[in-house]
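Left out: one protein chain. Kept in place: all the others.
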Amino acid sequence: MTLPILLIVLVGFGLAASAVAALYWAARNGQLQDFERGAQSIFDEGEPVGVPTDRVFRRRTRKPKSA
Amino acid sequence: MSATVEIPGGIAANRASSGLQVEGEVVQRVVVDRSCRLPVLFFFAAGLAWLLLGSLFGFIASFKMHHPEFLADWSWLTWGRVRVAHLNMVAYGWASQAGIGVGIWLMSRLCRAPLRAPGLTLVAGLFWNLGVTIGVAGILAGHSQSIEWLEFPKYATPLLFVAYALVGIWAVLMFVNRRPGHVYVSQWYLFAAFLWFPWLYGTANVIMQAFPLKGVTYGAVNWWFAHNVLGLWFTPIGLAAAYYMIPKVIGRPVHSYYLSALGFWSLALFYSWNGMHHLIGGPFPIWLITASVVASFMMLIPVLTVAINHHMTMRGHFGRLAESPTLRFTVFGAMIYTLVSLQGVSMAIPAWNKITHFTHYTVGHAHLGMYGFFSMIMFGSMYYIVPRLVGCEWRSPTLIKWHFWLSAYGIILMVLALSVGGFLQGAYLLDPATPFEYVVKSTMLFLQSRSVSGVAIASAHLIFGFHFALMLLRLGRTGGEATTFLSREVRS
Partner (left out) sequence: MNSLPRLFIGIFVVFLFAWGGLVAMPYLQLGGLQPQVDEDGNQFPPQRDSLAEYGAEVYAANGCMYCHSQQIRPEYAGSDLERGWGARRTVPRDYVNDRPVFLGTMRTGPDLTNIGKRQPSALWHHQHLFAPRAMAGDWSIMPAYRFLYKVQKVKGTPHPDGFTVPGDPSVPEGYEIVPTKEAKALVAYLISLDRSYSLKEAPVD
């Protein structure tokens, strides 16, 4: 009964350690720096940032749109 | 300056005659959308058909709970089969296929590459529907295995596995052949979901059918599978859609991409351990149950991460909810995601679980997640995607509004009824002096309310199904604000 528990605790520690190591490596290797570009990647020149792309319901009076 | 731009697929755009700047990016997006048309519409249409049938069976099951003599003479309509058929129809027939349709389109868009191997996806779709049809017929015929979420008889499961495996293979193909550039958060979620699900389904079925597995370990495998269908299949697809649709519709990037990464990995790590929280108090080693309870609490990390991210992205733009049906459905779904997940965490607390376990409260929670979160986000994505595939706008904004409000009020009523009723049921069950007769009687009003909500929800689906059929027949509006492409010449 105790062997499976011991095993899983060890595996758990091992995984936690490797997660920390992976995070450290990622930070070191510049994996976490490009987030700004990643978020922008769904926009392009035809559908740029600041322009909504779905306006099916029309408001009764057109208000000046603030991006 | 006059120039004809040749685009793969034979669509030519003449700059001079259209008078518009047709950018390479825009045309590429159109080409990608067009390449998805047949597979995505197939999955949407098939999914909607199952949604309608599944809603009907759901209503029958609900009605039978307060009128047990309703349709009581036929073996294939006995409650224990109708309820099971309902779950499998809406989970594998509707939700999974809507998810695949949305996922295919999203993957193609985000990989910035036309859909590869459409034949593969169509074969997957055919196997999927064949499998679900045979499976549901088997359940009604009395061959249900009574393993929750895995009730399909053994003769149906290989068909489904082939379908899931083909989708997984397709996802890898798309991902490998993507255009270089950033991999967006939705792609992580979709890629993961399309791999996790066949692994999950294959492993669970192999273990249950091929191993000499008996006793409570069966229950452990069952709930490892069933909960992971929610956490590693439906949730990632729903989040992938929300992470794309919300920024795309309002025209603003996700608030914090770093939080997206944190949310993804913490979801992957913790959600997969939750399964045993369905069995608190059950005949299992206490370490197993405790692990799942702890993992359930840890879910606060990915859930709050996603909530913060979406809220901060939407901040200042809630006015857009009045303009965009996609945004309405998606934001509703995203808020419900936060709510249902927090509810789930609370249900894992042993003191609360003592009351709500085995009651209608759990059923309410399940519907809040599968309908309030997942299905509403799917509806939102479908409203965005379909016009871009068929080349015309949705015909009637009024029908869309009716769909939204009937669905929204319907699910709110359902969940309120089942939560209050379930809580009362649980409180009475917990009191050993309360006779069982009284426990059952106390639920009647709430079960009847649930049936009323079912009418609202089924009506919403009829409206959507009709509207969708109009789009398939190209009977939508062609004028109006462009939700699709910029000029007529670009249409094929």
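Letters are used for the chains, namely A and B, taken in the order the chains are written, and counting of residues starts over at 1 for each.
In this text, a residue touches a chain if its C-beta (ideal position, glycine included) is under 8 Å from a C-beta of that chain, and two chains touch if they have at least 3 such contacts.
Fair warning: this is a prediction, and the values are worked out from it, not measured in the lab.
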| item | value |
| --- | --- |
| Sole contact to the chain not displayed, among B:M65, B:L159 or B:L424 | B:M65 |
| Among B:M107, B:A291 or B:V345, the residue in touch with the chain that has been omitted | B:A291 |
| Among B:M245, B:I280, B:I400 or B:A417, the residue in touch with the chain that has been omitted | B:I280 |
| Identified contact with the non-displayed chain, of B:W170, B:W196, B:F329 or B:F404 | B:W196 |
| Chain A residues touching the omitted chain (full complex) | 1, 4, 7-8, 11, 15, 31, 34, 38 |
| Chain not shown, touching residues in chain B | 64-66, 68-69, 72-75, 78-81, 83-84, 142-148, 175-176, 182-183, 188, 191-192, 195-196, 199-200, 203, 207-208, 213-224, 228, 232, 261, 265, 268-269, 272-273, 275-276, 278-285, 288, 291-292, 350, 353-354, 357-360, 362-363, 429-432, 436-437, 440-441 |
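By definition in this document, only the chains that are shown with their structure count from here on.
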| item | value |
| --- | --- |
| Interfacial residue positions of chain B with respect to chain A in the complex | 23, 25-26, 29, 110, 181-185, 244, 247-254, 256-258, 260-261, 269, 285, 287, 320, 322-327, 383-384, 393-394, 397, 400-401, 481, 483, 486 |
| Residues of chain A defined as touching chain B within the complex | 1, 5, 19, 32, 34-59, 67 |
